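Let me begin by handing over the structure; questions about it come next.
A single protein chain has been removed from this complex, and every other one stays in its place.
Order of writing sets the labels: A, B and C. Residues in every chain begin at 1.
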Amino acid sequence: MSLALDALTTLAVSVGAFFFLAGTVGLLRFPDALSRLHALTKADNLGLGLVVLGLLFQVEGPFAALKLISVWLLTLLAGATVTQLIARTARPGGPPV
Amino acid sequence: MSEATLYGLCGAVLVGLGLFGLIVHPQPLRKILAFNLIGGGVFLLFGVVARRGAAAGFGGDPVPHALIITGIVVAFAATALAIALLLRLFQETGRATLGSDG
Amino acid sequence: MAFDSGLAVLVLGVAVWTIAARDTFAAVVGFVAYGLLLALAWVRLAAPDVALTEAAIGSGVTGGLLIGASTRLRRTETAAAGEEPGPTLRLAAAVLCGLVSAGLAAIVLMLPEPAPTLAPQAAANIAATGLGNPVTAVLMAYRAIDTLLETVVLLLALVGVWSLAPDRVWGGFPGPRHHADPDGVLTFIAQLLVPLGILVGIHIFWVGSVAPGGEFQGATILAAMWILAMMAGLVDAPPVSRRWLRLLLIAGPAVFFAIGLAGFAMAGAFLAYPVEYAKLLIVTIEIPVTLSIAATLALLVAGPPERAPHR
Partner (left out) sequence: MPNSATAGGFLLVLAIVLPVSGVLLSLVLGGRHAERIALILMPAGLAVALAIAAAVWRTHNVLQYFVGNWNPPLGVAFRADGLSAAMMLTAALLICGIGLFARGQFPSPQQAELRAPLVFWTLLLAVWGALNAVFIGGDLFNLYVALELLTFAAVPLVSLDGRVETLAAALRYLLFALLGSILYLLGAVLLYGAYGTLDIALLSGRINAGPIAWAAISLMTAGLLAKAALYPFHLWLPPAHAGAPAPASAILSGLVVKAPFFLAIRLWFDIMPRMPERTAAQVLGILGAAAILVGSVVALRQVRLKLLIAYSTVAQIGYLFLMFPLAIKPEMGHPWNTTAWTGGVLQAISHAFAKAAMFMAAGLIAEALGHDRIAGLSGIGRALPITVFAFALGGVSLMGLPPSGGFVAKAMLLTAAVAEGQWWWALVILAGGLLAGGYVFLVLARALADASQPLTLLSPISPSRQAVVVALALCAVLLGFVPLRPLELLQIGRPDIAIGG
């Protein structure tokens, strides 16, 4: 049983890590700020989600699981906010005044 | 080599890197960045000192930890004041440098 | 060890990027990453309190401030390029800084063994403070004077920032007014995140007496939520002449001073706490200090008054 769980964890975390890598490559390769943000957020939200999913197989008790999921949700929310703010300042012509 | 020593060497290089940036960059904003980089290095060295002093069931000496927290906050205040000055200078003059002898 | 080596290489890599990048905005992004990686290093160095502070202030709020400044200064980028020093000076600087790094590295290897530490003393006295987190004990009891003076440092920095306002807008609103777009994504997310963030900030402050966290980290999150609310246009920055704002700003240091002075009567010394009330008094200080720091940090980011007060 635990072997199967470990395998699932390894798989999910590995796929998550791949998405992080893809996001980082996008950050470095894409031409302008907005498309970089696009690449970064998509990949990171998915990547982190998969990592959290993978770790869920390892937790003891529902409280720890809840904690992991709220970490993911809070990160999603905070990431979306920061992306909005950065996108606004990075817009051609600078921030609206 | 222990992990503390590793981070200590990292901190030593960071201080030098930041110092270099502070000297060669003409733009004040880059100087402010470099100052924060040095700060990170100095705090890291202090953290290494703390880690080496782990005792009494603590993972590190809590006194340096507290001082680093104070230091980070002070560095932020300094950055905020410097940036406010820089932005005012830019508003008034349209330039963001200190002239040739800066 | 492999993880630590990789992390150290990454930290150095983004540090080089921060110094070497041509574009200032890119350098600032590098700096934010630098702060986050350092926060990881702090976890590895068994300093979770510092990790939280580094992520919140060193990387977060400082990063936000720098990003804002670099976008506003973007147009000056090309003009400044002509003022870079010549290769001789750069070489001299590189040699000097290399020597500094080498010297410091040598000293790191030379540090005495066993390392001197105050951890046993901090542990021996922690019962007298009623706290469970030794770092909070240092900040609020053993070296409370540092923390007290630091709250004043923050306040003075804010006075300094405000002092840059043109005379005609004195007493007015800091920074530009952001207007909320009722259908905008940002408005929606901010309305969702701000209350949650305030809860998280209060939680981090509150657990500081027993676990990693405390007034500086909690206050930073509260400050970030206020800044977010201002940037999303949910609220406007308050005019700097408002009496309630001034009271909020000085409440922390004022209560700190007052309880410190009461220590003369209660425990025979400035900033001494009688053992049975120590924790109560410390929390009584920490609440206004957290609020004052949060307000000060947020207003430091908001900048000097730019719009005249309504008359």
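Rule of thumb we're sticking to: a residue touches a chain if its C-beta (ideal position, glycine included) is under 8 Å from a C-beta of that chain, and two chains touch if they have at least 3 such contacts.
Note that the coordinates shown come from a computational prediction; the quantities given were computed from them, not determined experimentally.
Although it is left out of the displayed model, the omitted chain contacts the following shown chains in the full complex: B, C. Of the listed residues C:30, C:214 or C:253, the one in contact with the hidden chain in the full complex is C:253.
In the complete assembly, the contact with the undisplayed chain comes from C:155, out of C:15, C:28 or C:155. Across the interface with the omitted chain, chain B contributes residues 15, 22, 28, 31-32, 35, 38-39, 42, 45-46, 48-49, 52-53, 63-64, 67, 70-71, 74, 77-78, 81-82, 85-86, 88-89, 92-93, 98-99, 101-102. Taking the complete complex into account, residues 103-104, 106-107, 110-112, 115-118, 121-122, 125, 141-146, 149-150, 152-153, 155-157, 159-160, 162-167, 170-171, 241, 243, 246-247, 249-250, 253-254, 257, 261, 263-264, 267-273 of chain C touch the chain not shown.
Operating definition for what follows: only the chains that are shown with their structure count from here on.
Under the stated contact rule, the graph of chain-to-chain touches is a line, running from one end chain to the other without closing. The greatest centre-to-centre distance from chain C, using averaged C-alpha positions, is reached by A.
Between chain A and chain B the centroid-to-centroid distance comes to 29 Å (mean Cα coordinates, whole Å). Measuring from the averaged C-alpha position of chain B to that of chain C gives a distance of 12 Å.
Only residues 74, 77-78, 80-81, 84-86, 88-90, 94-97 of chain A touch chain C when the two sit together in their complex. Considering their complex, residues 3-21, 23-27, 29-30, 32-34, 36-37, 39-40, 43-45, 47-63, 65-70, 72-81, 83-88, 90, 94-97, 100 of chain B touch chain C.
Put simply, chain C touches chain A in their complex at residues 67-68, 71-72, 74, 176, 178, 185-186, 189-190, 192-193, 196, 200, 228, 231.
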